[in-house]
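Before I ask anything, here is the structure I am working with.
As you look at this complex, bear in mind that one protein chain is not there, while each of the others sits in place.
What follows is subunit A.
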Amino acid sequence: MTQKYLIPLTAVFLLFLVAYAGAGAGLGWFFGIVFPYLAVIAFLVGFVIKVMGWARSAVPFRIPTTCGQQKSLPWIKQNRIDNPDTASGVFIRMLLEIFLFRSLFRNTKAAFNRNASNRITYSWEIFLWLAALAFHYAFLVVLLRHFRFFTAPVPSWVQFLEALDGIVQLGLPGLFLSGVVLPAAVLFLLARRLFDQKVRYISQGSDFFPLFLILGIAVTGIFMRYFTKVDILAIKEMTMGLVTLSPTIPDGVANLFYAHLFLVSILFAYFPASKLMHLGGVFLSPTRNMANNTRAKRHVNPWNYDVPIHTYEQYEDHFRDKMIEAGLPVEKKE
């Protein structure tokens, strides 16, 4: 069991060291230019290949999981969101799913008490939902804030987001909420994997690796911002070089930054080949993104083929005498 999380932890640590030491040894161009470009290409190509692969597979049957009353008689109130029969209902269902993790919100925890009543009890389990939501939104905010490094002049929405994120002013430089929420949420998700017996049992090394990786990215980022003051101007010169496709390696870029960038690049490259692709999958999940109207509208299966069936004629041939004797109608009398 321990190897499931120790190996990913060690791997992330080694990756960090490789970049940190490598940049120190003058390989900055590799960690600062070559690898980021490769990673972005791997991400884009991998993502597209994966999604196209899914899209290529057929959706033969309309099999939404319905979570509420169907549309039937006019006086029975339909649950339009959880059991949509129209595209707009599906759209709302998907919005709630994608932006608010609605299904996860339903989560309950079951407990069994071996006593006189022997009841299984269910309690609402909100923490996974909260942590997941906090994690994803904090990550998004952090990601968007980083546009400050890739744009000149910095657009006003980035500045606005920063102001919002830093609304709690604690010392200097201003503390970003996302910088607190993100690692906290990652730590919660990690703790769940380690200490909840069920989740530990189902977890793989590939579940721990991205968590450690993201934690590593967050920690290096926070370190640069709050503790070792790095040369922001040099970094921006470098990142601007990357996005304008005229990469340079300015002096004064801290080794810690190379390590940070390297971990980010690893995350990008790793993304399409991993479970992180749930980002793409959530849009395409056939149990959620289809309307429940199969009895009302015809839906075509692209590979529908004819199958042998036992016809009425065969049936009657087989049972004719018995049917006649029992007074059942038949097509042919003898």
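Note that a contact is a pair of C-beta atoms (placed from the backbone, for glycine too) under 8 Å apart; a residue touches a chain by one contact, two chains touch by 3 or more; residues count from 1.
Operating definition for what follows: contacts and distances are computed from a predicted model.
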item	value
Record-based protein name (UniProt) of the chain missing from this complex, from "Branched-chain amino acid ABC transporter permease", "Menaquinol oxidoreductase iron-sulfur subunit", "Ferredoxin reductase" or "ThiF family adenylyltransferase"	"Menaquinol oxidoreductase iron-sulfur subunit"
Candidates A:L15, A:A39 or A:L128 - the one touching the absent chain	A:L128
Residue, one of A:P60, A:P155 or A:G252, that touches the chain absent here	A:P60
Among A:S203, A:T220, A:T239 or A:S265, the residue in touch with the chain that has been omitted	A:S203
Those residues of subunit A which, in the complete complex, touch the missing chain	1, 3-4, 7-8, 50, 53-63, 65-73, 75-79, 82-83, 85, 97, 101, 103-104, 106-112, 114, 117-120, 122, 128, 132, 192, 196-207, 209, 273-275, 277-278, 280-282, 284-288, 292-301, 303-304, 307-312, 315-316, 318-319, 322-323, 325-329
